[in-house]
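In this view, the complex is presented without one of its protein chains, the others remaining in place.
Read from first to last, the chains carry the letters A, B and C; within each, the first residue is number 1.
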Amino acid sequence: MCQSSEELSQLIEKALPITNQGKLATYIPALSNANKNDLSIAVLDLHGNCFFAGNYKKLFTLQSISKILTLAYCLCEIGFEKVFEKVGMEPTGDPFNSIVKLELLDTKKPLNPMINAGALAVTSLLVGKNKELKWEGFVQFVRRLANNDTITYNEEVAFSEFETAFLNRAFCYFLKEHGLYDGDVEELLELYTRQCAIEVNCLDLARIGAVFANNGKDPFTGMEIIPMNVTRICNTFMVTCGMYNASGEFAIKVGIPAKSGVSGGILGVVPNRYGIGVYGPALDEKGNSIGGWKLLELMNRKYNLSIF
Amino acid sequence: MCQSSEELSQLIEKALPITNQGKLATYIPALSNANKNDLSIAVLDLHGNCFFAGNYKKLFTLQSISKILTLAYCLCEIGFEKVFEKVGMEPTGDPFNSIVKLELLDTKKPLNPMINAGALAVTSLLVGKNKELKWEGFVQFVRRLANNDTITYNEEVAFSEFETAFLNRAFCYFLKEHGLYDGDVEELLELYTRQCAIEVNCLDLARIGAVFANNGKDPFTGMEIIPMNVTRICNTFMVTCGMYNASGEFAIKVGIPAKSGVSGGILGVVPNRYGIGVYGPALDEKGNSIGGWKLLELMNRKYNLSIF
Amino acid sequence: MCQSSEELSQLIEKALPITNQGKLATYIPALSNANKNDLSIAVLDLHGNCFFAGNYKKLFTLQSISKILTLAYCLCEIGFEKVFEKVGMEPTGDPFNSIVKLELLDTKKPLNPMINAGALAVTSLLVGKNKELKWEGFVQFVRRLANNDTITYNEEVAFSEFETAFLNRAFCYFLKEHGLYDGDVEELLELYTRQCAIEVNCLDLARIGAVFANNGKDPFTGMEIIPMNVTRICNTFMVTCGMYNASGEFAIKVGIPAKSGVSGGILGVVPNRYGIGVYGPALDEKGNSIGGWKLLELMNRKYNLSIF
Partner (left out) sequence: MCQSSEELSQLIEKALPITNQGKLATYIPALSNANKNDLSIAVLDLHGNCFFAGNYKKLFTLQSISKILTLAYCLCEIGFEKVFEKVGMEPTGDPFNSIVKLELLDTKKPLNPMINAGALAVTSLLVGKNKELKWEGFVQFVRRLANNDTITYNEEVAFSEFETAFLNRAFCYFLKEHGLYDGDVEELLELYTRQCAIEVNCLDLARIGAVFANNGKDPFTGMEIIPMNVTRICNTFMVTCGMYNASGEFAIKVGIPAKSGVSGGILGVVPNRYGIGVYGPALDEKGNSIGGWKLLELMNRKYNLSIF
């Protein structure tokens, strides 16, 4: 059982050297300007204790971590059936930005909501009369999860991602081609790049994780924020597809529901115990935080976090 | 040696029954409303004799036949090197609308200019200060080839293709993602769908084919319309990739440079002998005119057209 | 909490109609001669209580269920490092008998031990001075797990699978090509087809599952049969890849470690609670027992089995 921030600092020290072996994401300036040796963590247990180490208040963008939040939101708003009309449930050995299976499989549905094509399909389900209302609904949801009303997206990051999101536009048109989306592609892309550009720190992520760890209930008040069945579905996807095409290895080596992003963030969920937020922008070759992964491996060894 | 239109009529009669086994293209009304049992042909020899049969003056849209004309035009205007920086030269066993190889191959260049992605890359090379000037240059080129100043595109067809060209938009963004195009996607799509919607009849195609058969020279005046090396490159691509992913079989069974379109048109080139235009909108399962293919097979048997 | 066999009988009655929608495996007579409407189950809790319904003593062959047992055995015998030199840890959206990724991925290692190519790689690691000693070691392991000394393989089934295992031979030679196996292919195939042909009944499977549910300890005596870390690895693979390319959906809808075979068997593990053995030879289109899946879904709804 994690008892002090000091313990976390020691683990960070052990994990830190591996960050030299990672690489920063380079496709937008906001990511390529990060500090490769940053590594920080926050852990929130379900009794309200919070431990942290490193520069845990530093803001970073959610990137792919947002995929699990949009999924959770859409499951809450429109339900299981409608979401899974548009996206499958199967892990895939392909990279997150692969289009191959979209063509080769008989069903043209993206395989799961954690790859880009699938996440776009889910984002297309955001409800609201117009773009701003869709956005408002979603960002409020994220604020409730994080218990932080100041959360918003970084306009500069969103804009630079929007400008260069050619592959994601290709996915959107693939979805249109196969009848999985019939709205405006540029609006969808704007919502998608905004959600990726939401800024949080490790504390925010730990708090979000704690809600998922607590079956959807606020860990302090016990009030339901999201239904239990939604957290179970999300936790399952985080296990089978949360860490890109290294999810299987992460399940073996760490064994907790987790979702990473190319900003270097990792949202971790230890059911009935902890929410975890990690930040370490140096990435391994599959796009996961190399230091964050190491840190979670060390934590699992010390605190036996695995659900398996 | 084809000596009379009567001979062609007899061949059409023999080929006609197979049109019942084909299917019309259905993705736009203009194609799905065609008459499945139409089958017509025009043959122009290099002495200026012209033979024809069936409803050879009926207009139809070029569709994929335009791909070889855009290639010829761009080779004329900007040259071999610049064209093949953007597109490869290899046939592919995949369907014309496959995206798989774009992702899997190390080079992200479309494999050849006869598949959609490759044709879009070539169309992106049209020269002109703006969209209309690019278009004007190309359509004038087609008119010169066909010796027909009235050739233009069908706006309704172009519009309905433009509206539903989601997969082609996906290809465009794939090209952008990989640095193969940096212009406006909607402009490119508009030029592309216009070129597909150019209306011709069998006579026009036969005349265009005769230019390719005559090493680029006008078969009547002997004046050069396109350089010989351009016709050779185009004739080669028509052999290796002109009939979608049945090109290899067509090369074996008929053996002439030919390019087909889903409208049911086929442009045929018998080097140093004939230009051929065929129209038969019933398609086989790979998208080639089923009656047109049969007709060309019968012609090859009778007149020994194959270059092999 | 499951309290009586009667409850299980009722669930079977509810699940039974769906077996009419399934199909028997047809590639060998032993499978195609099964009774499509068979559906049976045995559940063993960790206090030694056993519940059952249907024809739970009927013997069937393990088929792909053997994959998880070979993995467990090899992890016990030669350890984590050596096993995962030969096989990866990632789920794949492809069918169990797909060879595509073996070629396309840079690493030629089969993606995981639950697809055929990966299972062959694991079987190639069986230790023993000769084929019979390798076999003896493995079958004794299975007998210990099932606490049933009479377990053996069906020679006729093994032989007919061996005779027709052309695709598996292709996989073996692929492994050889890429330096992942350097022994005799026919020997490997014989061991593989024997392991697939091991005959068990639902009680045997329930007992095996109870060992995995009990962290590797005998549920009656508490003695360790396999180390806890091996059961954790196996349970993880059963979640991420145990139900062919429907594993992701099963994780969402049922949420327990499980491994199925085309004989219609399913091994289920409810950690710290139950081992489950199911038999229902009518298969869905991905190769899982259609009745068995339904039954486990109903059980999850009633007893809340999911680990998520």
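The rule we apply is simple: contacts are C-beta pairs under 8 Å (C-beta built on N, C-alpha and C of every residue); 3 or more make two chains touch, one makes a residue touch a chain.
The structure presented is a predicted model; accordingly, all values stated were derived computationally and were not measured.
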Neighbouring shown chains of the undisplayed chain, as defined at the top: B, C
Touch with the omitted chain, as defined above, among C:Ile18, C:Leu59, C:Cys76 or C:Ala170: C:Ala170
Contacts of chain B with the absent chain, listed as residue ranges: 88-94, 101, 105, 111-112, 232-233, 235-237, 239-241, 245-249, 251-252, 255, 257, 271, 306-308
Sites on chain C contacted by the missing partner chain, in the whole complex: 98-100, 102-104, 166-167, 169-171, 173-174, 176-177, 185
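What we mean here is this: only the chains that are shown with their structure count from here on.
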Chain pair bearing the highest count of C-beta contacts: A-C
Distance-to-centre winner among chains (Cα means, whole assembly as reference): A
Centre-to-centre distance between chain C and chain B (centres being mean Cα positions), rounded to whole Å: 54
